[in-house]
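Let me give you the structure first, and then I'll get to my questions.
Missing here: one protein chain of the complex. Every other protein chain is in place.
After this line comes subunit A, so read on.
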Amino acid sequence: MDITQESGKETRPQWDNKIQYLLTCIGFAVGVGNLWRFPYLCQIYGGGAFLIPYLIALVFEGLPLLYLELAIGQRMRLGSTGVWYSISPLLGGVGIASMIVSFLVSLFYNTLLAWILWYFFHSFQDPLPWSTCPLNQNRTGFNEECEKSTSVNYFWYRETLNITTNIETSGTIQWTVVLCLASAWCIVYICFIKGIQSMGKAVYVTATFPYLVLTIFLIRALTLPGAVDGIKYLFTPEWEILMNPQVWLDAATQIFFSLSVAFGGLIAFSSYTEEKNNCERDALLVGIINSATSLYGSIPIFSILGFKATSAYNLCKDRNILALTNHFDFPDQNITRDNYDYWINHFNQTHPDSISGLNLRPCDLQAFLKQSASGTGLAFIVFTEAVIEMPGSQIWAVLFFIMLFSLGLSSMFGNIQGVLTPISDLKMLPKWIPDELVTGLLCIVSFLVALIFALGSGNYWLEVFNAYVGSVPLLIIAFFELVGVIYVRGMKRFSDDILFMTGKRPNIFWKACWMVISPLMLLAVLIAYVVLQAAKRPTYPSWDPSYESFPDTKTLEYPDWVFAIIILLCVVPIVSIPIVALHRLIRGGIRRSSPRSELSAYSNGGFDAEYRPNKT
């Protein structure tokens, strides 16, 4: 086990078995985004046609990056900071950038889990609390804000978030959200309490349970009326949409963020595995399972959305039928949903004036199907609305939120590991502090910082973090990773590493991708992303009950100070790369001796992988 390690080093923790390692990587890659971002993209980008840019991005960008990270972590047997420092001291900042990004992402990601917990706790009631509006103060009717929007919207925006009207108004801290946030961080802590030993056991449940629930939902959803309409709508390809470059950009970014590369978590996970492990197969498995999960999950999601659209369509029809029946005093149920169209045409010809006086809403199934949502909107508004109509709502709600929670929790593991492993590798803290305490401190600090998301304006801040922390910095880090391994370490040396680990050199496909295709794609995506973001002043939708066209959201521009914070969030992780490089250059210039010449008499062969902190 320790043949190639220094005898002076402590034994590195190890996975109990291969399955644990694979499940952890899959769990990290498969997150809530697979369920609530991918189906949305499929829907707005022409259904089945979107799969083409998506699969191309997976094969030429996602899989090579994944393979690279798993291989380099497994070879160097260090976390992200150690790996990049070993490849070249000038690149040490890449690891620190990964660590900062992992920390920032874990802050807002756990807030999502807190909200999911909130909904989970509320699913144990009959009737579900988001199905009815509360009464107003004099009990003559329903609450005004709830009447104008829907009860589901009201429950999300008012009772869960108590959202303010814009990002500048902070509002008060919602103690209910604080409680849920504390629970979420406690659950993360208990899974990490023994490091990867406890996390590896937790992952057996958190990585497999979502698949079980997805299958149950698939069976249930396919039997709902209107499910087939939803699936047809999802997968009907619109080929002309492939001409739009935005589609390709979104496919590339979706694959990139979906696989969770550049966080440092994957490098940390693979550093705990055996040295001679077939990481090529692991990378292929993780990448393909991630995309397959996205596809598999979109089927029940869209069946349920089709069901919801059909319910809304039927409700619209019923309302119109009632209006017509009452106006013309037809016998009850003479006009049914089936002969509705005939009667509408008949009335339009015979009594056009009275029809227009009735203000009938046009009922179009396609229009209802087009109402799309992604992110928290899909889970907390669209899905909860659909669940009310399903028989046995509580069970479905509970199952859905547990599934979302375990998906998010297994992704949180990767984020937290991306922070913990560098901390232990960099030896930033004295040795006598036990690991449990370090993990606990990290959880407490993260919880305290994440309290900003518990303010009234918390949701707006979360959108800021979501859009800007988890995008441009990751692209830049991934680009440096590719360049660092392939060009600084060298393709030849990396091939030798892979030969050592897997028993064969990487074939021409991998080489071509690593050397040419993936860096070019990353560069193109990065430039396109920055250009598109910089083209217009960023705006955000705000929930304002006093807005004239409420319940539509009001589009506001970010104020200047928030814009400055956005720039900071993009820049701070990245700035460590040039800072560390400069620091090394200056230090290297002052002291001519390079750390590589300090050969220890007891080390043999493995001195490449050796990481000597603070020796220069």
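By our rule, contacts are C-beta pairs under 8 Å (C-beta built on N, C-alpha and C of every residue); 3 or more make two chains touch, one makes a residue touch a chain; residues count from 1.
By our rule, contacts and distances are computed from a predicted model.
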Chain not displayed: protein name in its UniProt record ("Collectrin-like domain-containing protein", "Geranylgeranyl transferase type-2 subunit beta", "2-methoxy-6-polyprenyl-1,4-benzoquinol methylase, mitochondrial" or "Integrator complex subunit 11"): "Collectrin-like domain-containing protein"
Full-complex contact with the absent chain, from A:C146, A:L161 or A:I187: A:I187
Option from A:H122, A:H351, A:R505 or A:K554 whose C-beta touches the chain left out: A:H122
Per the touch definition above, residue among A:E240, A:D332 or A:D353 touching the missing chain: A:D332
Residue numbers in subunit A that touch the chain omitted from display: 117-118, 120-122, 124-125, 132, 134-135, 139-142, 179-180, 183, 186-187, 189-190, 193-194, 198, 325-326, 329-333, 434, 436
